[in-house]
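The complex appears here without one of its protein chains, the remainder shown in place.
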């Protein structure tokens, strides 16, 4: 056998797979279903004393087919898997629109305090006064930083918050007998915007974009009318730009009897500097898992509280907190207008675990820190933009907000695509930027560093991207097409996966 | 630049170092002193209100030279470093004599309970009754599994326990006016044995070893005499063998007026099956960080309680626990014989953090589990021995205990050494076995799997080692000499390090 | 400020590289009128010591479930989660990674999701499962929307045992899009009533087992009747541990299963974050909401995993997507998967048995308390009991005695005329002593 097995693992006698070059610490790892533990368990539980005769034939008779592992095996399995991931804790993670910032471990610790983690959502209210106070305090912070008078905490993520906001808008219109059927949103909008509008029962119409990446006011004005329920605009928008005409957008929207829904996913860029209320916003969700740093966890959970204007506040979903005589109270059933209107977004009261983390994050930053967050996030993005603009083509002129957007025109003639650049960046040790979003920019590369990156790390990232860009222009095409070479897996065949979906493990035939 | 930079990183424009092949997730990482944070801090503390005028010129005037990092940078720095380590949680870690077994996370959690972690060693005894009860309970378990009547908990590691035991022996001899000057120990003994004996003021004499890897009883008998204070024997011994004649060793030792010190580092092999008291042992340390699974932590901390026979019990060091009228009491000052004799091994009461973990481990296993530990540890070692004996040369015949020992005679003619085998094993994704220990076996390779390995992982290890051995015999010499190729570093120059010691970072000249 | 790495001199150098004099110059696109000069009206930044003190005080003002005899359930259950689960999900590589958009450097997350999907499919007796929903209630609402898409019908019938929060969530999500929701009055053991409400426009019947009152039912006959009417059966499970003991929804004929996975791997957390399980038959795959992880190969032919069938999803299909969900419950799903891997089939089965046993002991205890009537005929780990007076008042009285006795139905459905009914759950964490303290306190309170 070949001891220096660059590339593909070799298969020596008895089937042992040697790790590939550079991967002495990267252990290969099978699926739990292949590890053979059909009768094992890693949990010691006492022998039950009673039988289940009382349940008769409600009892399962067949095997479920769930493998078990002893604790050492299970721990090793998931530790090995973990090492096949990139993470913020490993390096800059410049996914535009995702705000991959540092996740303070203090917040993890606090979210596990027994009095916050080990409480039931339906315990008597007298036994959860601290929890309600925390939610009330978080609501206060969110209202003050946005300038808005009300907030619904229960939505479970950004998209869920969007839905909450649009349903409140629908309820408000319905309450005055003014049923409307359309939502306007720019083409650059995040996919959740049109998807949410549809889920809320609206037709979606696109708003055109100007050459400088903003909402085309004339087009907006033209499309506004008595059937338009809401205008959904992301601000700063998904091109990483502040909507210069935001006040005019609000004015036109309101003049047409519609509401202004702002997608607040990019709030990180302006927190402490601009209050959405001052922009005329009626509803805006806040991704606590972006701006307020609750961890992304490989896909979730997040939390998407929605701040609401006076006009929409009466239509907030249950539950909400009121200050009563004997302490804080939880209103769990809608009364008045909202009762007929919105209802509830989900069981219980929202993502408490995220509230704790976000509140700790806010207290840690304070008014001064939050403003500095915006400043540094914006500065970092502009610095990256400035340092790359000679090699790559910025999609728009002028300063950006918290993310720098490039198109792929600089790749013309290289035969390479945005995807190739992304995969080559993996070989340099970085997670790629967001690619092909927003849709309005060809071959978009959206780079969001966030404020928690040091200049040194940003410089390292710039150097890596410059190296990749230089190589691309030098025509080293083959190397891009094969990338990544250095990751736990080579380029994965996504077409095959979709063509012949294998979503669960099946025993080999 | 070369995008597929197998081997050495390249240095493209602006000095960015690309990761080597297979290492897209392995970030290069400089020292904190090179990260430039001379004025940064990652800890927010309030502005002090008072000055330090009262301290006059006791106050430091010069800079200390300690760099600081913001929290995101510090977290990333140490996470990146961590990924350059092998660990039990990544794969089998067969370091003989080290008992690298699974470290349950439950024990980590329990050791952090505020009532166990956040208590001061000198709080009023009324406020630490739970802590004393835990120590008392741990002592009970240790006494029952060893059959010994007393235990000193305070020693901080195995070697410290050895010292405690030998000092108790010295005190016992001195108490009867019988000052003795020599300790006997086999050549195969762990280095701490002779080092401890010397530190306890004894001369050390070697005991010869038989051809089958045990203490040579005849040699022992010949060397025993009125000057011998103690015989130090490891059992199971460092060749991984049970000392068949242990009862005779004890008898001869006692007959000569000496004490039998047993190095209990290998207790894992016999726990629940053999009680050291039944072997005639007078003192034995127990490495809680081996047999009882407290984590090794990259070098420590450990804990080395010493069980003592009736004869030695009166000479135990302070502190100890007694059951008083109003609860448990802590005797912190030696009274009686011990006062003049041993004194105290260290400040405070020993490694409480390790006591909690070891106690939780013992409760989790129970009498039945502890015996199964020994069974499985021994079975795993014998299985490895059986599966490798056709390719490699076992140092001794017959069943082994918890570790399998090979010599390097099977490498004859290959031009390769034990070290080369070890480094090649790194390339296969495993941590090497203990090498060149015990000294009595040429080119020793000591493999201890422990009981917390699955058969599948052991088979994977066997396959890797067989692959290496096969390649060695096939004369693929060059590949060994260069190994490891796949680790975070190639083979490191230890001679250079010792010749020109650089133990602290110095700014580049 | 500990989370902000830039130093004043970094900022200066960077501003110079950008070519502006001050950060303010980067905000020129913000209309002058809305640029805030000063700080917002909130306290300044604080250190860990202060933040920890504040949160510690808030925590201390709640009664933790673990420090009292505890019998609350109703959709959120207190189980023991092995310490290694929480340790593993806190690993940087899991905790601080994003949705696996770049699969080559996200195989850790993806393989775990693939394991999760397989576990969920097997547990529910279905063919396919997605990568998670927010929670059980939103998963159920999405199941209703999916049934409406599949059948092109617009009505959902909610059976009498469905958790009121779930019913309200379904209504909220479905009515705006034109769905009609028929909600049957709450009843302890009347799942079959749903049949009466089925009509030609019925997309699905939503039925929960064990239901709100703890009643476990065999739904096989119901499923057949629902199918005969051209509708789908959506089975809801709020206590995932029950699946270790009871017949699976798939075996009973479910078309879609929506479940709350919190019981496995996740703590109470005052109601969130939890993890919605969503499973269905292969034929409905392309109507599923949420992320799906699929197996594929890489350029070297090695097996690997990717997110797939994303043409269903909002980022590709936009207003035509099957759902607007983007962020899901990834880390909670990971906790579920790790805990389930530790349990294995043998452990899960035993866990379920212990839960059932605890509830039987609870029932036996309660039957000795004068005035208490157990209503639930067949149960897994939860019971409904009728008290001689308001369940809400009794619960508060017991809380004052340090016992968390359960969830009054009035808390969930104030107008349902069930003010004297209390829902009580027991799990493997319930001790005999807990039960006798409960019963003692209850006897006192009712005396």
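Should a chain be cited, it is by its letter among A, B and C, assigned in written order, with residues numbered from 1 in that chain.
Basically, a residue touches a chain if its C-beta (ideal position, glycine included) is under 8 Å from a C-beta of that chain, and two chains touch if they have at least 3 such contacts.
As the structure is a prediction and not an experimental result, all values here were calculated from the model.
Enquirer: Given that one chain is not shown, what are the shown chains it touches?
Expert: A, B, C
Enquirer: Pick from B:133, B:178 or B:478: which residue touches the chain that isn't shown?
Expert: If we include the chain that is not displayed, B:133 is the one touching it.
Enquirer: If the missing chain were put back, which residues of subunit C would it touch?
Expert: Residues in contact with the chain left out: 2, 48-49, 52, 80, 82-83, 87, 90-92, 342, 428-429.
Enquirer: What subunit A residues would touch the chain not displayed?
Expert: These residues of subunit A touch the chain that is not shown: 24-25, 37, 39-46, 69-73, 75, 79, 104-106, 108-109.
Basically, only the chains that are shown with their structure count from here on.
Enquirer: With centres defined by CA atoms only, which chain is the most remote from subunit C?
Expert: B
Enquirer: Per the centroid of Cα atoms for each chain, what is the distance between subunit B and subunit C, given in Å?
Expert: Whole-Å distance between the two chain centres: 45.
Enquirer: With centres defined as the mean C-alpha position, give me the subunit A-subunit C separation in Å.
Expert: From the centre of subunit A to the centre of subunit C is 19 Å.
Enquirer: Scan subunit B for residues touching two or more other chains and write them down.
Expert: 24-25, 44, 70-73, 75, 79, 104-105
Enquirer: For subunit C, jot down the residues that touch at least 2 other chains.
Expert: Those would be 1-5, 7, 45-48, 82, 84, 86-87, 92, 104-105.
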